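Written out below as structure tokens is the structure these notes cover.
One protein chain is absent from this view; the other protein chains keep their places.
By letter and in written order, the chains are A and B; residue numbering begins at 1 in each of them.
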Amino acid sequence: VTSPSCLTFLTDFGLEDGFVAACHGVAARIAPSVRIIDITHLVPPGDIRRGAAVLAQTVISMPPAVHVAVVDPGVGTGRRAIAVRAGDGVFVGPDNGLLSWAITALGGAASGYELTNPALWNHPVSATFHGRDVFTPVAAHLLSGTALDQAGTRIDPAGLITLSAPTNRMGEGEAEGEVLSVDRFGNVQLSVPSAAAGELGILIGASMSIRCNHREIDVPYLTTFGAAAPGELIAFADSAGLISLAIRNGSAAERLSLPSGARVRIAPNPASGPA
Amino acid sequence: VTSPSCLTFLTDFGLEDGFVAACHGVAARIAPSVRIIDITHLVPPGDIRRGAAVLAQTVISMPPAVHVAVVDPGVGTGRRAIAVRAGDGVFVGPDNGLLSWAITALGGAASGYELTNPALWNHPVSATFHGRDVFTPVAAHLLSGTALDQAGTRIDPAGLITLSAPTNRMGEGEAEGEVLSVDRFGNVQLSVPSAAAGELGILIGASMSIRCNHREIDVPYLTTFGAAAPGELIAFADSAGLISLAIRNGSAAERLSLPSGARVRIAPNPASGPA
Partner (left out) sequence: VTSPSCLTFLTDFGLEDGFVAACHGVAARIAPSVRIIDITHLVPPGDIRRGAAVLAQTVISMPPAVHVAVVDPGVGTGRRAIAVRAGDGVFVGPDNGLLSWAITALGGAASGYELTNPALWNHPVSATFHGRDVFTPVAAHLLSGTALDQAGTRIDPAGLITLSAPTNRMGEGEAEGEVLSVDRFGNVQLSVPSAAAGELGILIGASMSIRCNHREIDVPYLTTFGAAAPGELIAFADSAGLISLAIRNGSAAERLSLPSGARVRIAPNPASGPA
């Protein structure tokens, strides 16, 4: 088992307050030399699915780490606090599904623990700020040499809360998916892997038919938005291996009025001739 | 005296420009291995009280540190630049009240210095960017082993500019306070400590009467917003030990139209029966 040396941190705490810094401080008091990589703290408040998506797509680029994630509208209620080993990482956070896609991305849960050992917490523990008082101190202790089985009671990973996976279905000559996320550039990431385009016979340079919002549009399937004309809507295989829609120097999300979760179907464009 | 190993940093510089990074760079040139914890750089421009509140609530979670804070509308004028030892920390910034609540939070000023030693500054010193040219280089030198009394002329801490404390008064069967801050979640933090609820006989689960904006509303006093129904307005003891108002999955600040500084009175709700 690799020993992680790094703490990654994702929350919906925002950057205007001192919440993120308080967690950094608590971790630094326990593990002075720990390196912290902030993933993002701008998950929309309480948006567990968005947090789960960003976490899953980012952890694959990380060194061995303890990954702390806190989007936790149920803090202080009966929801469990957990630590889960997966691949070369350990995930620490609330048991509300937030961690589930990232755990899958690292190969699935090898073991799980409920955080029931108060010796690893920051006291007094507040009812509403477990990021500072439970999750980051536990992570810092794990990075300081405390064994994972000291974090609390062993639990069956099969019982962890799991978010339903985004729709991603191959049909008759088409793939169906949903909008997984919209990034800063207005690029619309679909839950359809680029491999599906290959299965449908859509090659780079060919035209792809997109059905969404009760309309059908044909867009070129290119390697990059940089290859499009300014203002042109295109599809491409993005850096996470998913099909995304983009407009060079513009926002595809705005043009298409496609929010997260919207259904989208993809098919070859028959008018584009043999692909 | 503990030797701090960490530099914390709070400003109103924002994140769009290179101002924060320039300060990090100057500190790294002087003290290459110093660890910097950014508290926030999104204090509204020139809002000294907001900066003071965030700083005071965050430093208590920090390891021994030199705390640099810069919300400094008077930069380049006669206002003094200071370094103040309090508890296991040293505060560096303008003498405009910004540091005062945090100094109190760490136990009060043990000693104070006016920054008059140009040997510790970054030259040429600009008239408007003392964050880069005075405060962070002084802090980095202190973290590199320069003694605090080398920072400049010793001054009497009693003469430091101090912000007036937020209203917090116990009256006849009620506590009076003000809105101290509104966080990213729209939670409204009052200047009333949760101990005041106890003194008023308001127990967890009972109803609390809130008077503000010429109206009176009754809200349940719970341990956490996570225990509320979605959309329900509640009061709770927050992670700083203060009474806060919150709406699960919503913004209490928006619902109540309560800005920072607004007056609020709290009392038991007689209709809720014996508490």
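Following the convention adopted for this analysis, contacts are C-beta pairs under 8 Å (C-beta built on N, C-alpha and C of every residue); 3 or more make two chains touch, one makes a residue touch a chain.
Being a predicted model, the structure only gives us computed values, none of them experimental.
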Residue among A:H24, A:R80, A:H130 or A:R248 touching the omitted chain: A:R248
Positions on chain B where the hidden chain makes contact: 12-19, 21-26, 28-29, 32, 45-46, 72-77, 79, 122, 126-129, 132-133
Absent-chain interface as seen on chain A, which is shown: 5-6, 8, 10, 15, 35, 37-42, 54-55, 57-58, 61-63, 181, 183-185, 223-227, 236-239, 248-249
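In the analysis below, only the chains that are shown with their structure count from here on.
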Centroid spacing, where centroids are CA-atom means, of chain A and chain B in whole angstrom: 32
